[in-house]
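Have a look at the structure that comes next, please.
All protein chains but one are shown at their positions in the complex.
Per-chain numbering from 1; labels A, B and C assigned in written order.
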Amino acid sequence: MSGNTFGKSFTLTTFGESHGPALGGVIDGCPAGVPIDIEAIQKDLDRRKPGQSAIVTQRKEPDTVEIYSGVFEGKSTGTPIGFVIHNTNQKSKDYTHIKDSYRPSHADYVYDQKYGFRDYRGGGRSSARETAARVVAGSIAKQLIAPVHIQAFVSAVGELTLPNPEKISDFSFIEQNPVRCPDPAMAAEMESYIKQVRKDGDTVGGVITCVAKNVPVGLGEPVFDKLHAVLGQAMLSINAVKGFEYGSGFAGAVLRGSAHNDLYNEDGTTKTNNSGGVQGGISNGMDIYFNVAFKPVATIMQSQETIDNKGETVTMEGKGRHDPCVVPRAVPIVEAMTALVLADFTLRNRNSKL
Amino acid sequence: MSGNTFGKSFTLTTFGESHGPALGGVIDGCPAGVPIDIEAIQKDLDRRKPGQSAIVTQRKEPDTVEIYSGVFEGKSTGTPIGFVIHNTNQKSKDYTHIKDSYRPSHADYVYDQKYGFRDYRGGGRSSARETAARVVAGSIAKQLIAPVHIQAFVSAVGELTLPNPEKISDFSFIEQNPVRCPDPAMAAEMESYIKQVRKDGDTVGGVITCVAKNVPVGLGEPVFDKLHAVLGQAMLSINAVKGFEYGSGFAGAVLRGSAHNDLYNEDGTTKTNNSGGVQGGISNGMDIYFNVAFKPVATIMQSQETIDNKGETVTMEGKGRHDPCVVPRAVPIVEAMTALVLADFTLRNRNSKL
Amino acid sequence: MSGNTFGKSFTLTTFGESHGPALGGVIDGCPAGVPIDIEAIQKDLDRRKPGQSAIVTQRKEPDTVEIYSGVFEGKSTGTPIGFVIHNTNQKSKDYTHIKDSYRPSHADYVYDQKYGFRDYRGGGRSSARETAARVVAGSIAKQLIAPVHIQAFVSAVGELTLPNPEKISDFSFIEQNPVRCPDPAMAAEMESYIKQVRKDGDTVGGVITCVAKNVPVGLGEPVFDKLHAVLGQAMLSINAVKGFEYGSGFAGAVLRGSAHNDLYNEDGTTKTNNSGGVQGGISNGMDIYFNVAFKPVATIMQSQETIDNKGETVTMEGKGRHDPCVVPRAVPIVEAMTALVLADFTLRNRNSKL
Partner (left out) sequence: MSGNTFGKSFTLTTFGESHGPALGGVIDGCPAGVPIDIEAIQKDLDRRKPGQSAIVTQRKEPDTVEIYSGVFEGKSTGTPIGFVIHNTNQKSKDYTHIKDSYRPSHADYVYDQKYGFRDYRGGGRSSARETAARVVAGSIAKQLIAPVHIQAFVSAVGELTLPNPEKISDFSFIEQNPVRCPDPAMAAEMESYIKQVRKDGDTVGGVITCVAKNVPVGLGEPVFDKLHAVLGQAMLSINAVKGFEYGSGFAGAVLRGSAHNDLYNEDGTTKTNNSGGVQGGISNGMDIYFNVAFKPVATIMQSQETIDNKGETVTMEGKGRHDPCVVPRAVPIVEAMTALVLADFTLRNRNSKL
């Protein structure tokens, strides 16, 4: 009921606060016999970890995953895969200034209201550090659903926007620049812009586009668990996400049916893909693509007025090592959540027919 | 696993095809003692039903709900509420032309692929007729969570867009015009436009905005079941929805943190509401608002090329009585799904503290 | 949360009170393509219905099932199967005497405590009438898992006990006597005994044994959802059940390991079957068998002292048409619940391997 489990057949349950001894998760429902490549998992984790480039937070967290169960002789055994990432960089003293005060646009206030008190060290459970567990599980999910290929990338930072990101087919540059933008010129612009924002003690939002290729026909369930609906939940569950659209998205709302409909080729593929690879909630074999909007990080290096837990006004000064823009590090998280959704529906789809 | 249940504590399971004998649902988890106003339910159903105005489909379906269980002496008993709406207007002959062919941008093709065959009468389970059951359950959910007030309305039809819809406070005109737009001048424009679109044998998309007032602090769960993430799933599970954004949404991705952060008043309310009433996935007591993008209805009154189930090209002529624009009738559906989400989180939140 | 859904992949949600307009259920997760034999369902319902013989309640309830969805052209479509049984024999006036008083060993008192009030007509939701929906769903489950064969029968009525019921292989007499005991001599004894009990205005308990043959190896999950654990829950969820044991059961607790262990034949079958067809929670291909203990029906035709809802002592006289012994009519219910469990694990097992 507390919502720390995602998925129905391939499920991930996560635990852990940013400043406790460890965070981790349990994958339940991974079929036996999936070859598990631990290095691939660590590689995805490294794409998410702090300190990887000049434009992200400079905190040092090695984020090494330890797998405690469910893998034997290099393969999943069908039993739950428990894993842990120890927190090695807890500087609790950094956070004493927020113990009694509520950072604007953070979860501090609502946690105190909902639970009566909170683990005030660094955001506790509301910290995006929790997503490290998702990346581990998503990486295993990718291995289950191969040869499906999932690729996310940054398509906007502030007002710098890549046009028609769903049309991009060359992904080779994405991991070669710190922004994770597929276009070299735009990547350079975005990088400079993020550096300027950080210099201003400010933050900025952005958009991640994700494309999934080689998805078989039939994933997704017709009513409440439409493929795109669960993808939407998955993306909106990532810290700082404000919006989700797939296929033609909000732009599609402007169109007429005669322009929007995707006509069929004789092999069942479609001539256009306004549907974004999903019809009636079920994958149709075309590329799945969608956009995810991220707000600017709420922690800024400027002083802001706020209140404390007695309702009195206090001035708060931004401290710590935070990201000026969250999207570069969120790319592997978007991929991980996509993989979890597709893995879950892959297993669920095995029961669609007698 | 097949995804016909929504919610975790307050759950709705729906069943029924557009052309079977009946559709309906079961609500499980409604606490005992909620006064159930059957007329209010029927009123919401009537807002969704076909034939209610000149700009919606002219099919005649009375959509009368029968409650079979769970209500006694005017109150919920705590046991499951089973209800049924009999289909009285099944003209199966209208649909024989689609038995073997795949309508563009419909679910016909993926159903055949996923299930091996399909109930080809009028879309079967993929028909938006299924949402009638959601409206019944949503209406009961509204009664559970009173005095929360949920109001949806049409904020865009094609390119006709109401500016700053979240700022609208006068809802009185919404039910007084067939478009369900709160602004009289814009409503008239939209109505004319929809009529023109229909005359063209075409359809058009639109946007619905929804506002929830009087929501208590604390609804939503921190990680995967963030309030806005589950709202997103709920909205994206409605037929024809392509996108969801809450609070500042996609526009928020362009902003800097210094402009986006919502500063606190001393009573815990915020001076701005870019957060859309949700912080860290949990309601903060401010108005919740979000936008939902709908694509144009796929059934157009024009001939289109498509394929049949042998993969051969055929020409398909639009038939039947369909909506030229889905958003006016989708307003009560958006409200219903919002109510289901808030009811579920209301019950779940009862267990947040000892 | 309210527990009206059973199963995880093949799920049944039931609704309905004994004296409302109808009861019914929704099966979600039945794969597409299962041939659905409506007559077979009705036949199972008729085995459960009142008035079928001289030793059961003489209430008249036709219990005709109407299927509203999910079946098309004689096969399941993969969408939810909604079904309803209308109540045609509600004599609410029979029950006014229990409106304010609590029948001993019934649920009246706890319902009032838990929910604040109750539907006092004939037990409402606590009535075993709810099990009619289980029989419908169980009959569909049997069709899904064919050629698994499930056979339940009465193995004890009061102190009349059939020795070694798990060894019985001739089931032909079961449906030829009103007690549903496979042994003609014992069946006659039991029938006379039940008649005597009824003449005494009393009731008596009994035991049902169930055997499932042709169960494939691999059904059941290793830890909390062991096959026999979920079977146990399924059986204990039937009204009046007090105990469950499988394989050697309580008698096995007396044995030594050297006597209890089932040694293997070379084909993986075992020489003995103290395990009751289940090892480590997973079916091993041998016959599954178990015993289910039913208490005597609480409604007796004698006057009993009890209390009313003001806590005052009142005398209550048994009324109505009740079963003197519940086990003959419970046989199809035990089979139905067994079928639901096996169907669910059959689908879940499809995901055990890559």
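Operating definition for what follows: a residue touches a chain if its C-beta (ideal position, glycine included) is under 8 Å from a C-beta of that chain, and two chains touch if they have at least 3 such contacts.
Everything numeric in this text was worked out from a predicted model, so none of it was measured.
Contact with the undisplayed chain is limited, among A:26, A:137 or A:331, to A:26. Residue-wise, the contact with the chain that is not shown comes from C:203, picked out of C:42, C:139 or C:203.
Touch with the chain that is not drawn comes from one residue among C:21, C:104 or C:320, which is C:104. Shown as candidates are B:29, B:205, B:220 or B:281; the residue that touches the absent chain is B:29.
Residues of chain C in touch with the missing chain: 1-6, 8-9, 14, 102, 104-107, 109-111, 113-116, 125-126, 130, 156, 158-159, 197, 200, 202-207, 217-218, 221-226, 228-230, 232-237, 239, 242-250, 252-268, 270, 274-276, 279-284, 291, 293-300, 302, 304-307, 311-313, 348-349, 351-353. Contacts to the hidden chain, counted on chain B, fall at residues 1, 9, 29, 31-34, 76, 78-79, 144, 222, 347, 350-354.
Taking the whole complex into account, chain A touches the unshown chain at residues 1-5, 8-9, 11, 13-17, 20-26, 28-29, 32-33, 66, 68-70, 72-73, 75, 77-82, 84, 114-119, 124-125, 347.
As a working rule, only the chains that are shown with their structure count from here on.
Between chain B and chain C the centroid-to-centroid distance comes to 39 Å (mean Cα coordinates, whole Å). Separation between the centroids of chain A and chain B, computed from CA atoms only, is 26 Å.
With touch defined as above, residues shared between interfaces to two or more other chains in chain A number as follows: 1, 9, 222, 351-353.
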